Every structure is written in C-alpha cells, then in structure tokens.
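Note that this complex is displayed minus one protein chain, with the remaining chains in position.
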Amino acid sequence: MRRLLATALASTVIASLLAVTAAAAASCPKATLADIEDEIMCPVCGVPLGLADAPQAERERAYVRRLIDRCSSKQQIKRALAAEYGPSVLALPENDGFNVAAYLAPVLAILMASAGVALGMATHQRERRRDAGDQPAPGDPPRLDPADLARLDAELKSHER
Amino acid sequence: MSRRASTALPVIALLAALIALLAYGVTSRQPDRAVDEALADGERQPAPSLTLPRLGGGGSGSLSDYRGEVVVLNYWASWCDPCREESPLLQRWHRRIASRGGTVLGVDTLDVLSDAQAFIRETGLTYPMLRDRDGGTQSKFGVVGYPETIVLDRRGRIAALRRGPVDDEFLTQTVSPLLEERS
Partner (left out) sequence: MLNLGRVCLSLALIIALYGIAASLYGARSGEWNWVDSGRRAVYALAGVLTLAFAILEAAFLRSDFSFALVGGHSSTTTPAFYKATAVWSSQEGSLLLWLWLLAVWSGLVLFATRRRLRDVAPYATAVLLGFAAFFAALVVFLANPFGPADPAPAEGAGLQPLLRHPSMMVHPPMLYSGYTLFAIPFAFALGALITRRLSPDWIVATRRFALAAWFFLSFGILLGARWSWSELGWGGYWAWDPVENASLMPWLTGTAFLHSAMIQEKRGMLKAWNASLVLATGILAVLGTFLVRSGILESIHAFGASTLGKPFLGFIAVLVAASVVLVVTRLDDLRPEGRFESLLSRESIFLLNNLVLVSLCFVIFWGTFFPLISEAVTGQRASVGPPWFDRYTVPLAIALVFLSGVGPVIAWRRATPRNARRNFRLPLGAAAATALALALVPGVWRKPLALLMFCAAAFVVAGVVQELWRGTSARRVASGESAPVALASLVRRNRRRYGGYIVHVGVAALFVGVAASSAFQHVRDVRLSPGQTATIGGYDVRYLRATSELSPEKVTLGAALELRRDGRHVATLTASRGYYPSRDPTLGPTGRYFDGEATSEVGLRAGLRRDVWTAVEPDIGALRRMIDGIDRRFPLAAGDSAALMLGAIADRYAALPPPASFRLIVSPMVEWIWLGGLIAAAGGLIALWPAPRAARRRGTEPELEAKLALLAAAKEAKHREIRDAELDFRTGKLSDADHRALDHALRAEAIELMRQLDAAREATAGGRRYP
C-alpha cells in the first residue's frame, strides 16, 4: 500500500514537473534578432541596426540576444532598448509632441492633394458644362473638303514606313 | 489668374522652409568648436550646466555639485576600446587628486547599463559616474567621438580639452596647475 502511494506521489511530482517545463517552453516566445534588427537603430551610426557594424552596434546586438535568451518578446525588447538608449533607438518616432507630425503629415498631404485634384476636376467640369451650355447644339458636323482630307491622309501615311 | 498665384504662395513658403531646413542641417552638422577656439585664445569659458542621473541609480548629479573642485570630465562608453585603455590612468589620477580637491567625473553615453557596470567593476573605477542615455549632452561640449575629456577649474570654467584618449603627460600639464589655484 505504501509503495503504491509512493509511486503515485512520485508520478504526480514527475508529471507536474513535466507540465511546468512544458508550459514554460510554450510561454517562451522566441523573438529573433533578424526580425528586430530593421526596427531599431544604431544610435552612434544613425542607421538601422541590421546595417551597422560599429562596436556600439555589436554591443547592442549582444544585449538584444541576451534578452532573447531570457524569452523576452519583441515589444519587451524594444521597450528595454528605449530604456537603455532613449527613444531615438527605435526606428519609429514616438507618437507624442512634435513627432506626431511624422504620422500626420503624409496622411494630411495626400488628403489635401486628393482634395485639390478633386476640386480642380469639379471646377473644370462646371466650367465645361457652362461653356457647352453657351454654345448652340452642334447639329450635323460641317463637311470637310475632300481635297484637304486626301492631303491629310497622305501626310498621315508618310509617318508610317 | 490670382487664383493660380494664390496657389503659388504656399508652394513658395514650403520651398523657403526647405531651404531653411537644409541651411540648418549644414550649419548644425559642424561640431561646435567654440570651446576649442576659446582655449586656443587662452580664454576659459564657463562650462555649460550639466545635470544627469547617476549611473546605477541614486538620484542625479550635476557639474555644479563639484564647484570648488577641479573636475576631469570624461565621456566614455564600455564598447570603446581606447576608453578601456585610458580608464586605469584616470582611476589612478582620481586617487591622487581626490585629497587635493579634485575629482574625475565619468559620463557614460549610449551604453547598456549592465555593460557599463561590468566595465566599472572590471577596471575597478571608483570615481563618480553619470549616465547620458542617448548622448544628448554631448553637443554642449562638441563631443563627437570617444573618449573625450574636458578639464574644469575650481570656478567651473573649461581650462583644457582633449578630443581623444588622455595620457599622463596631458593630465600632468593640465590638472596639476589647476589644483594649485584657489577657488
């Protein structure tokens, strides 16, 4: 009886240990350096980290790798980097203060340009309709002189080889 | 006609802004050498104010805290090999001048905290350390590379500057005479 209990206890302990390690492995979201490298900068060089090979860039990469080994997610790694190097280490400007302009300006510019084009077209159409309204209905198109038409045909043909 | 001219005005304004931006870019890219020029003329300019968090926590420190002392301000980073070579020298000098009213003050820039702390531990540095996370204070002294050292006198004026690693000769020539000066 006691042996049975001991075995049952041992099995439960082993099973729960296995479960815990399995759960730990499942909850380790392996971020990769390659994935992050083009979303962060090398502050000393001013280029994305993937392109940089300065000593500081090597240290930054080593730091990112350490964080990856500690099962940090991409977001966590980015936040850690911003804490270490300041917000300008991220390749996307912060969304506050003046830096909002980084996100707003393109959208505004495109909207304004589209509005400009649309306005231009609308005014154009209005003017056209106004001009067309002024003129009388064309009726039959005027006849063209056959000699002129023949000469025009000759000129058009001389374009071709 | 006036409608077309009125669309020209914002365009002109934008183009003028572009030229202004480029002008700003061209002039701001030159590292500030006003300090070097002043020193060449024999002038000692008052150092700009500098307040930064202490490395490893414990509030912040600023240059004004050291008024009355000779300060050897050293910009460094743990990934910079020449910094590694000059640090023992700086540590020796710190020991030497601490009792005579002087101190070395390190500013760690663009560095991971744990890397910096490991560097300090390995080299056995005991002088006070500040941390400039993103290098924002460098422009005050026109720092563009690492290491760079600025020597301040007891009245907080810039007395000497080395844009590169320091050696014993430089420190002897610049720091020792300053220690003799009264504040």
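A and B label the chains in the order they appear, each numbered from 1.
What we mean here is this: contacts are C-beta pairs under 8 Å (C-beta built on N, C-alpha and C of every residue); 3 or more make two chains touch, one makes a residue touch a chain.
If you're wondering where the values come from, they're calculated on a predicted model, not measured in any experiment.
For subunit A, the list of residues touching the undisplayed chain reads 32-35, 37-41, 45-48, 50-51, 53, 88-94, 97-99, 101-102, 105-106, 109-110, 113-114, 117, 121, 124-125, 127-128, 141-142, 144-145, 148-149, 151-152, 155-156, 158-161.
Residues of subunit B in touch with the missing chain: 1, 4-5, 8, 11-12, 15, 18-19, 21-26, 28-30, 136.
The working rule: only the chains that are shown with their structure count from here on.
Here the CA centre of subunit A is 37 Å from the CA centre of subunit B. The part of subunit A that touches subunit B in the complex is made up of residues 43-44, 55-56, 58-60, 63, 84-89. In the complex of the two chains, the subunit B residues touching subunit A come out as 77-81, 110-115, 133-136.
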